[in-house]
Structure formats: structure tokens, C-alpha cells
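The structure follows.
The excerpt is restricted to a subset of chains, each kept in its original location.
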Amino acid sequence: MSQPDHVTALDLNFPTRDELSPDFKKYFEVCDEKLGMVPNVLTAYSHNAAQLDVFSKFYNELMFGEGNLTTLEREMIAVAVSSQNHCFYCIVAHGAAVRNYSEDPALGELMAINYRAAELSQRHRSMLDFAVKMTISADAIEEEDRQALRDAGFSDQDIWDIANVAGFYNMTNRIASAVDMQPNPEYHAQAR
Amino acid sequence: MSQPDHVTALDLNFPTRDELSPDFKKYFEVCDEKLGMVPNVLTAYSHNAAQLDVFSKFYNELMFGEGNLTTLEREMIAVAVSSQNHCFYCIVAHGAAVRNYSEDPALGELMAINYRAAELSQRHRSMLDFAVKMTISADAIEEEDRQALRDAGFSDQDIWDIANVAGFYNMTNRIASAVDMQPNPEYHAQAR
Amino acid sequence: MSQPDHVTALDLNFPTRDELSPDFKKYFEVCDEKLGMVPNVLTAYSHNAAQLDVFSKFYNELMFGEGNLTTLEREMIAVAVSSQNHCFYCIVAHGAAVRNYSEDPALGELMAINYRAAELSQRHRSMLDFAVKMTISADAIEEEDRQALRDAGFSDQDIWDIANVAGFYNMTNRIASAVDMQPNPEYHAQAR
């Protein structure tokens, strides 16, 4: 067996569905319906109801909140960042999302392996260059890096959003690796 | 002038106090009272009310929510992680917090420069070793790294919390550097 | 379009099938039959008949020649090494091979993303640890690294073979990236 059979390597007490708050019971049911599963990251956070609440709200706002970045663009950032950090959970889960949103299976692989090998618009290339520089050497980011995004048509609000999404996956990549979070097996075959 | 005179390098529209929601108007007033200022990170997020809401709730839960890690320990993680990422905002703001909570000015400097040069308990040393490994090479974390925390007396729930705090600052360090977020000048002299 | 529509980014004259030597005309027909395509790496080398000859023989000997390493093990090394080097061509082509030989789609992803997140036997773990150390810091390999392989049951001849396979992909990864070699699109959906 190559893929570990656990949510995380930590011994945490996950509530049953009935033990969840009504809001999260409903949220998990929506996941079941829409995704056919509850993503393991939510199960992992469910051992701490307060953290589950704030994490899921933060996640949903960054990924689905208002803004000019499309959901596919946010997912592309997620996977390109996760590729640098070699995060198994995030590449599997968000690689599937890129394939789903783009209906382009190769795009998911390109984000997961090396975004520089993809044929991208200036918009997407500059967006990912910024996100990857944030991942590898954020302390070296300077005005010319932000200007490259403006030159590609992004507003300062968009730059803020790119920074937040790229920052977010630098957080979740590290948490997932730190606790050996495993992705739901359903992701592997999605949208190939 | 060495320290830039802006909140971030982005051109974002920050609301006036009166334009803030009642909750945040009150929150900012509490900051004024307790801290003598509104931390620039909150001002920065205030251009997007929805993001300010979820970010501040997530932040407050991780730093002040229930759990076995003391607030000082969470701040020590914040600064040790930020040191690796050379994040000016976070080291200045949370370095002050370490000095404040510990009443030990040198401890703040040690976390900011090189935690290995400090004389730490096994508990604190293993906690920071884990947080720094998450920062530098999270993909190389394995069971023996988690076991080292258990051997130092941490529960699996504590490990989860350490991972979340360390992950969080790997996010905020990168966002702050990406947008050139500047710390409030008040921090520099605090608790020296 | 995310995936470039070329074999490599270089302007090389590829022979038609009829211009190939009889041996390679036959070899390419066997590829068509068995794989449903001629792998682009062979097309790329075909512009130089002498190089195609020696490269394909060297490749076939290392991957399919006599020895105690199974073909799956050689492919696992190929993908784990290619993951470190972020080689799009090699991860796509040999990731498919791992999925095919193992009939375990997740194993291909694990090798491609982070072999440390897989549940592996001591044999496979030590084999990949050695191959990845060769990739990242070969100059730091010492007797204890070789001894770890012996302790996992490998003979000195096996160690030689592991070193040759791991070395080989450190070559092909770099050549593929240097010339922007693109994998055949057929690989993406194989054995998911």
C-alpha cells in the first residue's frame, strides 16, 4: 500500500456527523453532494470546532470571495505554490480542481510539475512568477515584481488577492506536510 | 528616511473609522486602547471588509484561542518562523510581543536572529525546531519529527496547534513581504 | 493552450519514418504497437541517427537489462528523481509507467510529488532516499549511505544499478528541460 490510510498522522478525535454543529453538519452534507466526499482537510480541522469555523471561512473567502481573479486562477496559484513545497495533499486536491475548472488535464500536470513548461498568457505567467517568488524568496520581492503584475493588467487589489492566495497555500502546504495529511483517494482520477 | 512611510506599497482604499462596520470600529478602538495603535496588518486588510473579518477571526483563534500553548509560545513560533523568512513586519511586531509577554528583551532578539543561540527548555527547543523545519523543508517532515515533540511532552493536539501557528506565519510573512507591509513605528521601542 | 505543441523548442530536422534506418523504422513501429505512440524523446534524438542509436541502447539496458531491480523499481527511481528536478517530460512519461506497472494510480502521484508521503517498504524507502540524495547532494554521499542500502537487502551490484538509473534521469531531466521537450499527450490519462 503506497498511500497511507489516515487523515493525518496525529491522533485527533474527529466528531461524528451528528456531533458536528448544525452549520457544519449541513456544510459537510453539501460537500458530499457536490464533491462526493468531505475533503480531508475539513475532517482534520473538525477536531476543533472553533478552528474549523475560522479556517473554512477564511479559505472560502480567499478562494470564492469577490475579486477579479477567476476561481481557476486561484487554483492555478494553489498548485504552482504547492509544487514548490512538494505538498502531496494540496497538489492532489487542487490539481484536480485545476483539471476540473479548466477541462484541460495537462494544465493540472503542468501546474503540479513546472509551470514554466506551460504556454501561458502574460497575465498567468506573471501571476505565477509572483506567487512562486513569494514561495521561494519572499524577502527579495520588490517594487519591480509588483510592477510586472500591473504591467500584465492586474490592479493593486488583484495583487493583494494574488498575495493572499499564494500566502494561504504556503500555510496549508506546511500544515499538511507537518501532520502528514492525506488527500481523499477520489481526487486521483478526477477530470483526467 | 530608512523606514517607508506607508502601510503597504499597494494603492488600496482604506476606509475611515466611520466607514468601518460597527464591529470593526469597536475592534479598532480596542486596539487603540490596548496597544496604542491599530496594527498595520489590520489597516491593510480593512480595504476588504470580508477579508478583514475572516483574517482577524482566524488570527485571533490561532493566537488566543483555547489550547495548551501559551501566548508567549505562540509568539516565539511567530518570530522564529519570521526570522527564517526575513519578514520585517512580522519580526518587528511579534518581536515586541515576545519581549512584552516574556519581559525578557534578549529573548525577542534571540527569536528574531537565531533561536539556536538561546538557552531553551527541551519543550521550547523542540517546538521551534519543528516550526523552523516546517518553514525551510516541510516536505521532509516525518514521523520522527512529530515524535520529538511528543517526547518533549506535547500532545497530538498541541502538535496540530504548533503546525497551525507556524503555518500561519509562513503565510503572513509572505503576504507582508509581497506587499511591502510596514510595521507601526511604535513597536521598535517597546519593552526593550 | 497550456501544453506547447512541439517535440522540443529547438529547430531540428526529424526524419520521416521512411528516412529512418531499417532498425529504427522497425523500433518505432514496435513503439506504435505497444505504446500507441513513439515517445517524443526518441523522436527528438532521431535527428541524429548515431545519437539515437547509442541513447536508446543505453536507455534500454538500464531500464530493461538484467539485474535485480524490477522494472517498477527502476521507474519509481525515475519519477522520484524527476520530481526533485521538476522535469515535466519525465514525470509525465515515467509517472504513467509507474501507474501502469504498479496498477496503483496513487503511487505514481506520490513518486511525482513527495515519495516521503508514501507508505513504502524499507527496500523502497532506502532505494529512493539514495536516489534522491544522489540528485540533491551527490558529493555528500558516503559509505553509510551505501550501507543503508545493503542493510535493506541490496547487493553491491544492485547499488551500482540504482546509481546508474538515478544518474540517468539526472541526465535526461536536464536535457529535457534544456530543450523544452514535451511529453506525448497520451500519457496524461494512462492508468488513472
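In order of appearance the chains are A, B and C, and numbering begins at 1 in each one.
Methods note: a residue touches a chain if its C-beta (ideal position, glycine included) is under 8 Å from a C-beta of that chain, and two chains touch if they have at least 3 such contacts.
Everything numeric in this text was worked out from a predicted model, so none of it was measured.
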item	value
Homomeric assembly size (copies in this file), of which only 3 appear in place	6
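FYI, only the chains that are shown with their structure count from here on.
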item	value
Per-chain Cα centre nearest the global Cα centre, belonging to chain	A
Homomeric contact chain A-chain B: same or different residue positions, threshold half	same
Turning angle required so that chain B lies on chain C, C-alpha fit (0 to 180°, nearest 5)	120
CA centroid of chain B to CA centroid of chain C, Å	43
Mean-CA-position distance for chain B and chain A (Å)	22
Touching two or more other chains - residue numbers and ranges from chain A	86-87, 177, 180
Touching residues (chain side chain C, partner chain A) in the complex	1-4, 83, 86-88, 91-92, 102, 104-107, 109-110, 112-114, 117-120, 177, 180, 182, 185, 188-189, 192
Of chain A, residues touching chain B in the complex	8-12, 47-48, 50-51, 53-55, 57-58, 61-62, 65-66, 85-87, 130, 134-135, 138-139, 141, 143, 145-146, 156-157, 159-160, 162-164, 166-168, 170-175, 177-180
Chain B residues within the chain C interface of the complex	139-140, 142
